[in-house]
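Just one protein chain is left out here, and the rest sit where they should.
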Amino acid sequence: PPSLAAYCLALGDDALIYSHRLQQWLTRMPELEEETALANIALDLLGQARMLLARAAKADPSLGADEDALAFLRESKQFRNVRLVERHDDDFAELVARLLVFATWRLALFTKLSASGDPVLAAIAAKGAKELAYHRDYAGQWVVRLGDGTGESHARMQRALDTLWPLVGELFVITGVEQALPGTAVDPALVRPETDAIIDTVLATAGLDRPDVAPLGTLAGRAGRDGVHTEALGYVLAELQSVARAHPDATW
Amino acid sequence: PPSLAAYCLALGDDALIYSHRLQQWLTRMPELEEETALANIALDLLGQARMLLARAAKADPSLGADEDALAFLRESKQFRNVRLVERHDDDFAELVARLLVFATWRLALFTKLSASGDPVLAAIAAKGAKELAYHRDYAGQWVVRLGDGTGESHARMQRALDTLWPLVGELFVITGVEQALPGTAVDPALVRPETDAIIDTVLATAGLDRPDVAPLGTLAGRAGRDGVHTEALGYVLAELQSVARAHPDATW
Amino acid sequence: MTETLEHHFDETIAHERRIEPRDWVPDGYRKTMIRQIAQHAHSEIIGMQPEGNWITRAPSLRRKAILLAKVQDEAGHGMYLYSAAETLGADRAELTEMLISGRQKYSSIFNYPTLTFADVGVIGWLVDGAAICNQVPLCRSSYGPYARAMVRICKEESFHQRQGYELLMTMMRGTQAQRDMVQDATNRFWWPSLMMFGPPDASSPNTAQSMAWGIKRHTNDELRQRFVDMSVPQADKLGVSLPDPELRWNAERGHYDFGAVDWDEFTQVVKGNGPCNVQRVAHRRKAHEDGAWVREAAMAHATKAKQPAELER
Partner (left out) sequence: MTETLEHHFDETIAHERRIEPRDWVPDGYRKTMIRQIAQHAHSEIIGMQPEGNWITRAPSLRRKAILLAKVQDEAGHGMYLYSAAETLGADRAELTEMLISGRQKYSSIFNYPTLTFADVGVIGWLVDGAAICNQVPLCRSSYGPYARAMVRICKEESFHQRQGYELLMTMMRGTQAQRDMVQDATNRFWWPSLMMFGPPDASSPNTAQSMAWGIKRHTNDELRQRFVDMSVPQADKLGVSLPDPELRWNAERGHYDFGAVDWDEFTQVVKGNGPCNVQRVAHRRKAHEDGAWVREAAMAHATKAKQPAELER
């Protein structure tokens, strides 16, 4: 059914694009231990993306034949990820700030989703929730370390939060896709209190302020979930799809 | 004839890839005056690339149907540019250092080439030489300003020279393509004394040292002209070709 | 004394003659004019970003050259305009500071992202089209240097508009994916283009004074209507639909009626909360800050180069 496919696509695209941004950090981390942790997280999210895109392709073959067709042959406006995941991180503070927000939100979502009426989606969410709990804790520990660490790390952490905060509101906006799938999809507005509470606890422990900023503007109300992205996504796709597009008849 | 095509391709790829790197600077320059100068130079080189690639396509249609097929549908190893033009500039000092080297060398080459036995190539070179004289002077003035300016600018200028110098030697290496075109192509070794002399004068005026470093290693003697590039080129092509490859049947 | 000068100024305005840099002008005129020119200059400079975004990815070398030349023209327009503002006593470095600190605005349209190559064409068609509607009357601005800059700028903008429209025509003759891109870009840019003319006349308090001073020649709503009337047949010819169900010919008025602009969105964008405000200003600020050492070095070199000559005196 198209709604289920669209829902899987949205959740899959979040993971696919965010994993790409994490992959770009590899070999650039501050310690070897962080290299392995980062690779682990990027790999988990890539795994989630693969299952969700495969599920989307199965639920609505008109979208694309399989996970690879969906990842490598769609254009920017066909991607359904939230805009939070598109931006290139300026520094390690931004990496962990975004990861904290993303993983906390997605964990809350996946926890509810593990009771979805769609058994495949429920199973994907249950598996993913275990991974995301680790991602969230990893990010939370670093946010606390950096918030509490030195003057410089505190300033960078706060700036990172301020930079990405305008993108947070979009995570909790319900779309027609969720509305069309009662009992199967989760209304993201429902996970806002839990997400906020956890992030607030981490920020309080870290001695950081929750930013008070206006949400990033939309296009007549349309944002990432509607295929209206930031300019960053085009560059992500150019890189992600470059080899696949150059060899349209190849199998790998 | 294939040799003529290969020669035009090499000279065209130098301009195409370098123009791309300059285009990436646009909206990032230190002053508005430099924005227009930069756009001008990038545009001149793009123009040279177009004429040379069109000439290559005409001389050997098996390479590609036209300038766009050559720019957008070749793979990394089919590009014949020198490796100097592939690197992303770290700062404005690197931009002007590379431009000085590139424009001085290419001007010397094009000046000789304007007497080529191939009238089309001769005309392209004669037109290009006028443009390159401006590029060289623009870069030379900046190298002097930065070399002479402040302690910081001097240090950055010297570091920029040190960084790109290993790539300079490759500019003067003759390949089988030039050898196969006596009277049409120019042996780049012949322009070394002139190029060196001009660069040395600029460096002396700027109070900068000519770096004394080993050339960048090759693969069993093969480098840019043989299709063996740096890892940077793949990313250039991913961006350059992204829209064209995503719409293989389109005309623009 | 001031009375005579003021009389001369009023006479100049009344006779639709040009104010020149040497002429006395009231403080309000100077301030308003500087702000207008500066915002226009800033718009040219910030406007380089959304279009510059597609230069490296332009899918044909010819289109790449056209786009590169266009962005170069915009930098040139920025330079003329800053120079015009300088003839009124403004300082370019200060104006730049006003821009990158967010204290002066630029056209709200550039706070929307460019998401496909079709956006390049639609910006040429609609955004440059709206800019021309706004700017043609400014060729008759009472301030001479600005009026003259506008003549040159309008000429180049018309050229850019034709190029944009021609790109769209080519794309509409292409693949279905290309036609979809053009329609999608039109959908995204139509309403923001209508916002380029500013708030409705009823909520545009400065219009009267600006028109009295010959700084503004038509009201926002007049210009907006002119733009709509011009664009609808162009859209038809192109084969795209405009995203407004209320758009229809009104034979009585002799104009197209159109739906209500979302002025809340406009207000948000003007306040800094559009999709790209932070990004655009941060990009410009970074370029400026990254270039600080270069400008310092150039100044230091110029000072050193001057010294020997000065010693001779």
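Per-chain residue numbering starts at 1, and chain names A, B and C are given in the order in which the chains are listed.
Following the convention adopted for this analysis, a contact is a pair of C-beta atoms (placed from the backbone, for glycine too) under 8 Å apart; a residue touches a chain by one contact, two chains touch by 3 or more.
The structure presented is a predicted model; accordingly, all values stated were derived computationally and were not measured.
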item: Omitted chain's touching partners, listed by label; value: A, B
item: Which of A:Val85, A:Val144 or A:Leu233 contacts the chain that the document leaves out; value: A:Val144
item: Touching residues (missing chain, whole complex) on chain B; value: 75-77, 166, 214-220, 228-231, 233-234, 238
item: Where the missing chain touches chain A, by residue; value: 16, 20, 23-24, 26-33, 35-36, 39-40, 42-43, 46-47, 49-50, 53, 67-68, 71-72, 91-92, 144-146, 148-150, 152-153, 156, 239-240, 242-244, 247, 249-252
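The criterion applied here is as follows: only the chains that are shown with their structure count from here on.
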item: Centre-to-centre distance between chain C and chain A (centres being mean Cα positions), rounded to whole Å; value: 36
item: Distance from the mean Cα position of chain B to that of chain A, given in whole angstrom; value: 40
item: Sites on chain A at which at least two other chains make contact; value: 75, 234, 238
item: Chain C residues counted as touching two or more neighbouring chains; value: 57, 177
